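Up next, chain A:
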Amino acid sequence: MSENGHIGRRGFAMLGMAALAAPAIARARQPDEITEHQRKLYEAARARNEQATWYVAHYNSETAEALGRAFDEAFPGVKANVVRTTAQVAFQRLSQDLRARVQNCDVFSSTDVGHYIRLKEDGRFEKYVPENIQHVIPSLRDIDKDGYYHTTSIGTVLINFNTNRVSREEAPVKWTDLLDPKWENRVTVGHPAFSGYVGTWVVTMRKLYGWDFFKRLERNRPQIGRSINDTVTMLNAGERWVGAGPGATTLRSASRGNPLAVNYPEDGTVLMISPTAIMKGTRNPNAARLFVEFLLSKRSCEIQAENFSEIVRSDVPSFPGARDLATVKIIRPTDEEIERGIPEVRELWRDTFGV
Partner candidate 1 sequence: MSKLVLRNLHRRFGSFAAVDGVDLALQEGEFVSLLGPSGCGKTTTLRMIAGFIPPSDGTIEMDGEILSSPQAVMPPERRRMSMIFQSYAIWPNMTVAENVSFGLKLRKLPAEEVRRRTGEILEVVQMSHLAGRYPAELSGGQQQRVALARAIVVKPSVLLLDEPLSNLDANLREEMRFEIRRLHDEFRITTVYVTHDQAEAMVTSDRIAVMNAGKIEQVDDPFSLYNRPRTRFVAGFIGRTNFLEARLVGDRLGLDGFELPAAMVQSAAGPGERVLLSVRPQSITLHHAPPPDDGDRVSVPAQVVECAYLGEHWDYVVVPQGSGTRLRVTAAPAQRHQPGEAVWVRFDPAQIVAIS
Partner candidate 2 sequence: MSTTVAPKVAAGPVAPSGGLLRRLRYLEPATLLWLLLVGALFFLVVWPVAELLITSFQARRTGEFTLSNYAAAYGRQRYVDALLNSLALGALAAAISAVMAVPMAWACSRTNMPGRGFAWLTVLAAFIIPPYLGAIGWILLAGPNSGWINQTWSLLTGSEASLVNVYTFWGLALVIALNSYPFIFIFTKSALDLISSEMEDAANILGAGTWTTTLKVTLPLVWPMMLAGIILVFLETIALFGTPAIIGIPARINVVTTQLWQFFEAPVRAEVAAAYAMPLLLITAALIGLQKLLLSRKGYVSQTGKGGERRVINLGPWRWVLFGWCVVVCVLSVVAPMIALVQASFSRAWGRGFSLDNLTLANYEFLLFGHDAARGAIVNTFVFSAASATLAMALALAIAYVVRRNLLPFGTALAFLCMAPFVIPGIVMAIGFYAAYAGPPLLLYGTATLMILAFTTRFLPIAYANGAAGMQMIHPEMEEAVRILGGGRLTAIRSVVAPLLKKALLGGWLLVFILATRELSAAIFLIGPHTRTISVLLYDLSEEGNFEVLSALGGILLVITLVFVGIGMRLIGRDFMLRRSSE
């Protein structure tokens, strides 16, 4: 595994520079310039009364809902219908749709890259190369050579902890620290059969340390939730002290006064590259395309940044206090490893943890 996956350090250098440059850019919300192409999409979508149904696992529900509302505001008359769940539940519902041959979903945003590989093979996607992809950090572009799906969100899996219970000095600094018996009944994690973030993290850990890592983790009786965001709740409540959690939701919650902090593990922060695709046969093609354009727009990146998500554009300032990802060790399995790995670790997980 190349440590950075195929993203490369250069992309993050740029991201870092953008972050540094952030204060220089006016924070006033400038409406994105609507290009001719987007205007056509908008008019067509409005004329046909389209609304885009978005199965999304990229964000926590507040951020996802905020994006949906912003889209409604930016394009009055065209609606985004936000269905936020964990990645595997989103995929489960999509599979149910497909099996029943019902077209419910227009835009699909999972955090499990494996979904895209499978769905593309099955010819489930509509090819669309968004205009706004040109604004995306180059290393994040072209994750699918054929242009069926595109990165619209990035994120991190790292160590989060409750600062009331655990001082910065005590806090785990690498993943293997979570195996320390002193964290018995103190660790919280999500579930790879639900969350794409957790799935990817589990695949990564297995790759680094073998499955033994989880057998040892089980000795600490971790609290198992479903979404990776569940770890944040558990830490906030003081139910658990340390976790393998998402960067964005943890920092967002910390910014609201909750006793939370993150450590970027020395053995590697797991980088999530989360794509979005348009479903083949969508009955809302214009709204779907417009929505994908919107996800890559400045406005969308601003909202994501406000909610402490990492963003895919370099011309929008990141959230205050954002760590330059170029300065941390990034790890990421290949897409193929994720695609193959997640179904495997799901079963292994259930054998090890019982659920």
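The rule is short, and it goes like this: a contact is a pair of C-beta atoms (placed from the backbone, for glycine too) under 8 Å apart; a residue touches a chain by one contact, two chains touch by 3 or more; residues count from 1.
How were these picked? Simply put, all candidates are chains of the complex that A comes from, given by their letters.
It should be emphasised that the depicted structure is a prediction, and the values quoted were computed from it without experimental measurement.
Touch between chain A and the candidates 1 or 2 in this complex is found for 2 only. Remark: chain A residues 53, 55, 60-62, 65-66, 68-69, 72, 81-86, 88-89, 91-97, 99-102, 104-105, 115, 185, 191, 193-194, 223-227, 229-234, 236-240, 256-258, 346, 350-351, 353-355 touch candidate 2 in the complex.
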